[in-house]
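This is the structure, below, for whatever I ask next.
Partial complex: the chains shown occupy the same locations as in the complete assembly.
In this document, chain identifiers A and B correspond to the written order of the chains, with residue numbering beginning at 1 in each.
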Amino acid sequence: MIPLLLAQMTEPRVMTDADFWRAIGIASTGLVIVFTALILISLFIASLPRLLEQVARIWPEVEESASHTSHPGSQVADNAAVVAAIGYVLHTEMQKQMAAERSHANKN
Amino acid sequence: MDTFTEFFGTTGFATMTWGNAIMIVIGIVFIMLAIMKDYEPLLLVPIGMGAIVGNIPTADDMGLSVYDSGSVLYYLYFGVSQGVYPPLIFLGIGAMTDFSTMLSNPKLVLLGAAAQVGVFLTFLGAIWLGFSFQEAGAIGIIGGADGPTAIFLAAKLAPSLLGAIAIAAYSYMALVPVIQPPIMRLLTTREERLIRMAPPRKVSKREKMIFPVVAFLISTLIAPGAVVLLGMMFFGNLLKESLVTDRLARTARSAMIDIVTILLGFSVGASTQAETFLTRQSLQIFGLGALSFAIATAGGVLFAKLMNLFLTEKINPLVGAAGVSAVPDSARVVQMVGQQEDPHNFLLMHAMAPNVAGVVGSAIAAGVLWSVLT
């Protein structure tokens, strides 16, 4: 039905031979490229587990989860954590010396 | 009363054309499909409302449309016309995609390549219908079943057809549950549809971290034209899988992709003004787009059957239909069609592999077409 519909609406142009072969060339090249790329990705993925096994001998995977503990870095994200930490220390320290604090502020 | 006459001449009642009315109805239909059938609502609602807004007739000298340099809609449409929104959408998609199923099923990646046959055959068909090479490339990519890719390539190769190509791509993506099942049933036997596949293996964190970088290098060294789309998609995925940039990944897949989706959908809709949209070319594009989806589906299914000739662990060929992309709708269609034969056959996870591979595949196809046709 759709090809019919298309045929009704249009009169296919008279194509030159050069155009015809160029179009075929582009389409086939394109399909070859897509397959090449995805076959290579597929092969890479298939070999990845073995590859990582080799790597894991030198460099055990445990380290990864360690990178999660808060370590120097992450300027923006950790600001809040730092501030919270400061807040906590401030709070506990403050309670010990509520009295001393006022005089300190005035002296300043 | 001169002012009144003057003003009345600027109202929609005086200047409305049949074309505008048709486009407004189409916009309303898009919104109704989204609400009542839940077909791709995140795209059909913005596009539908955009089409309504873009077809309210306004005085020419007010210059309100997406095509009038300096108008508000012009600026919102700028991200479409310059191809900026699609890569940002890909960033968000990368940041929400879990490539695990693909990593555990490397063979199924090929189905995502096979479905691209729809792109290239449609490219030939469009040339045969008289479109220029560049236009034909942009039309062919509708078969990639990936909205942002289609918009991106159309913006680069055939800006004048962008509206029609975008609408066709999203319409058919919305209609995947209608278009695909008959083709899938036609090309497979009941025995094939009953094939069960072994559950995928577990994928390690390291695999998921390394994958986006290496897959990016492989695909763009081969097809450098895909560098922007795939760069953004694999960048988004790296933000997700690196585990140390979680806040960026979260924003990329929530606020950022939402904002871009709103602006892209609405302004693409608003670009479908009757006078530029209701043309014979648009109808041809819709015809070619339907063809393209059908061929892509068939390509995926048949390639799966071809692979089965060489494999001992057979693939359920329905899974091939998911190679068209339209993530995750076509994977769900596979699940649905499979369950109609055997309610205990869970194909969804297997279908996700060709599904995401299809996104990569069509981005590469777009890259190739862009490189060759520029």
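Please note the rule applied: a residue touches a chain if its C-beta (ideal position, glycine included) is under 8 Å from a C-beta of that chain, and two chains touch if they have at least 3 such contacts.
Quick caveat, the model's predicted, so the values are computed rather than measured.
Engineer: When all copies in the file are counted, not just the one of each kind on show, what formula do you get?
Structural biologist: Each protein chain kind appears in the complete file with these counts: A x3, B x3.
As a working rule, only the chains that are shown with their structure count from here on.
Engineer: Where the CA atoms of subunit A average out and where those of subunit B average out, how many Å apart are those spots?
Structural biologist: 21
Engineer: In their shared complex, at which residues does subunit B touch subunit A?
Structural biologist: So the residues of subunit B in touch with subunit A come to 102-103, 106-107, 109-110, 112-113, 116-117, 119-121, 123-125, 127-130, 133, 136-137, 204-207, 210-211, 214-215, 218-219, 222-223, 243-244, 247, 280, 283-284, 287-288, 290-291, 294, 357, 360-361, 364-365, 368-369, 372-373.
Engineer: If we count contacts the way the header does, which residues on subunit A are in touch with subunit B in the complex?
Structural biologist: 2-3, 5-6, 9-13, 15, 19, 22-24, 26-31, 33-46, 48-49, 52, 55, 61, 64, 67-68, 74, 76-77
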